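After the structure tokens below, expect a handful of questions from me.
This part shows subunit A:
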Amino acid sequence: MDTDALLSYNWSVMAPEFTILGVATLLSIIDLFMSKHTSRRPLLWLALAGVAVAMAFVFMQLDQDVTSILHDTYRLDFFSKAFKIVLLLGGFLVLLLAADYRKEELSESRGEFYYLFLTALLGAMIMASSADMITLFVGLELLSLSSYILAGIRKKSRKSNESAFKYLVSGGIATAITLFGLSYIFGLTGKTNLFDVVETLQEPALLEHSFLLVFAFFMTFIGLSFKIAAAPFHMWAPDVYEGAPIPVTAFLSVVSKTAGFVILLRFIVLTFIAAAGIDRDPLLVQVQPYLMVLAAATMIIGNLGALRQRNVKRLFAYSSVAQAGYVLVPFVSNSTQVFELIWFYLLAYVVMNIGAFACLQTLTRDARSNDISIFRGLFSRSPWLASAMTIFLLSLAGIPATAGFAGKFGIFMGALGPEPGHYVLAGTMMLMTLVSYVYYFNIIGLMFFRDGSSKRRLPLPPSLGAVLVFCAIATIGLGILPNIALDFFFESFDVNEFFMNTGHNH
Partner candidate 1 sequence: MNTMLLTLLLFSPLLSVLILLFVPSDDEKTLRMTGVLGALLPLAAALIAFSAFDRTEAGVQLEEVYQWITYEVFQANGELNYSIQYHIGADGLSMTMILLTAFIAFLASIASFSVKSKLKSYYILFFILELGMLGVFSAQNLFLFFVFFELTLIPMFFLIGRYGYDNKEKAAWSFLIYNGIGSAILLIAFVALFMKSGSMAFDQLKAVFALPDADLYEMFLTERFRTGILIAILVAFAVKLPVVPLHTWMLRVHAEAHPAIVMIHSGILLKIGAYGMIRFGLGIFPEEFKSLAGAVAILGVVNLLYGAFLAITQSDLKKVLAYSSVSHMGIVLIGLAALNEAGIQGAVFQTVSHGLISALLFFLVGVLYSRRGSSQLHDFGGLAAHMPVASALLLAGGLASLGLPGMSGFISEFMAFLGLFNVMPVVAAVGTIGLILTAVYVLRAVLAVTFGKERHENTVYGPDMTALERFPAYMLLAAIIAIGVFPSLLSGLLGATLESIKLGWGG
Partner candidate 2 sequence: MMNDLLHSQPGWYNAAVFFTMAAVLLLVVLGFVTYAILAERKVLGFIQLRPGPNRVGGKLGLLQTVADVFKLLIKEDTIPKLADRPLFILAPVLTFSPAFMVLAVMPFTEHVQFADLGVGLLYYVGISGISTIGILLGGWASNNKYSLLGGMRAAAQMISYEIPLVISVVGVILFAGSLNLNDIVEGQKNVAYIFLSPIGFFVFLIASIAELNRTPFDLPEAESELVAGYHVEYSGFRFAFFMLSEYVYLFAMASLTTVLFLGGWNPLPFLEFIPGAIWFAVKFSIVVFFMIWIRGTLPRLRADQLMEFAWKILLPLALLNIFTSAAVKELFL
């Protein structure tokens, strides 16, 4: 790799990433040399601007053909661009949430929060673009390590510390499991580039080792499913969500989860697409029943777990586990629609869940409690806030005319489309959706049917208000006109492009 080759790379491919990296670096330096007593608030605007610029770059890249640089380890295809939009959007909204997170509690490490947040976002973006196991792993860990610290950023709070530690331990185990799986894939193919791996996996010589391959598949899948908090790696979610500050919780449940799905898609679907399992059946077909069990288990655990929660953050943790279960469903059907369905659902999930967290933040901040009773009588206190929260909850529950419904509808289509349709899985999903009505509507019930102890109107800072309005409009908008997003994805996304090896031409 000589200088000329490196200079000949089209570095603009990584413009969004460089933007985020640059801003993060800049922020950390400014933060270090700022006097201790100066407000860190202005840094937020810088961070927001960084995310916005990165987003602008992604949009500017939309027309670009698929390109890859750095010996095909970094890849810019529509898949990565589309998911980067979701990630950046989620990141932007979460940053806005953070703008107003209890000032006194985050004051000490507010500067750190901003740039760790950006590095986490950067990790997620790298995951979206990577086409090599090493890059993928580095992105994953960049995201993970940053989020471990973010979860524990309230240094003085024991809960925050505990959640960070639990997150780290389960994350570490998951990483190790993933890597163990990856090491076997490398062992079988001798390649780390995903496209080379795909090619090598088609060799007949590998058929003898199909058992190892299946083993590797499961290790990797299970390890990666940690990020999305799917069974069996969901245990961390409630504790971490409870202990972490709300913006971080929102980040974990939205951006981090999206990144997890991106990596699952990129890795699992791409790598194993042509691999043969035991007895030479296609591997992805062979593992279908297990994926089905995983998806169903995730939904069931999430929804049943949420039923008995009094703590709203834990409730939303379980709810996000359940949502992850829904998004796993398209993996089972394993058709080309997977990408669009998941992308759309995640987009919907970003707006509705962040909206819900924005409401949650307003409430917990006012009540200084996480108990579900903080919702009592919200409608009589702040009708608009309650209405917005209702929209988000209805969307999470999958009621028509909301983004959540449009997403779920798509997932149903995906599950029932192939022949034979996955009726059991769809039925489970439907049943669990019903179970989710209980806890979502319980909150709605508290807001509308009960009287709260306080009659005071809730103060709503402008940044939170902006998030709420945007999310509410987007939730309804995507619900009524899902084609806005669907067409955007469909028109630009090309499955062949996703599977196309750009070769070693730079």
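Candidates were picked such that all candidates are chains of the complex that A comes from, given by their letters.
In the analysis below, a residue touches a chain if its C-beta (ideal position, glycine included) is under 8 Å from a C-beta of that chain, and two chains touch if they have at least 3 such contacts; residues count from 1.
Keep in mind it's a predicted model, so treat the numbers as computed, not measured.
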item: Numbered candidate touching subunit A, per complex, among 1 or 2; value: 1
item: Touching residues on subunit A, where the partner in the complex is candidate 1; value: 335-337, 340-341, 379, 383, 394, 399-401, 405-406, 409-410, 412-413, 416-417, 419, 421, 423, 426-427, 430-431, 433-434, 437-438, 441, 445, 448-449, 481-483, 486-487, 490
